[in-house]
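To keep things clear, I will list the structure first and then write my remarks on it.
Here the complex is missing a single protein chain, while all its other protein chains stay put.
For chain A:
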């Protein structure tokens, strides 16, 4: 089952309530997301993206993962 941008945004919002979140893409399989959140400050990119993947709660896991590809941009606010 592909995921809608709004579902992805909801999942991210639950973990990053105060973040600036922008989800784009419309095929539901190859999507892009930008998350700008204060909690990323002082973390390297791997740590930041791990936090985002954790927020997606397994939606990207395995061959049957709903979301095939999510291009991620993460950073702390300027």
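The working rule: a contact is a pair of C-beta atoms (placed from the backbone, for glycine too) under 8 Å apart; a residue touches a chain by one contact, two chains touch by 3 or more; residues count from 1.
We adopt the following convention: contacts and distances are computed from a predicted model.
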Record-based protein name (UniProt) of the chain missing from this complex, from "Beta-ketoacyl-[acyl-carrier-protein] synthase family protein", "Glutaredoxin", "RNA polymerase subunit sigma" or "Response regulator transcription factor": "Glutaredoxin"
Chain A, residues in touch with the chain not shown (by the definition above): 45-46, 49-50, 53, 60-62, 65, 69-73
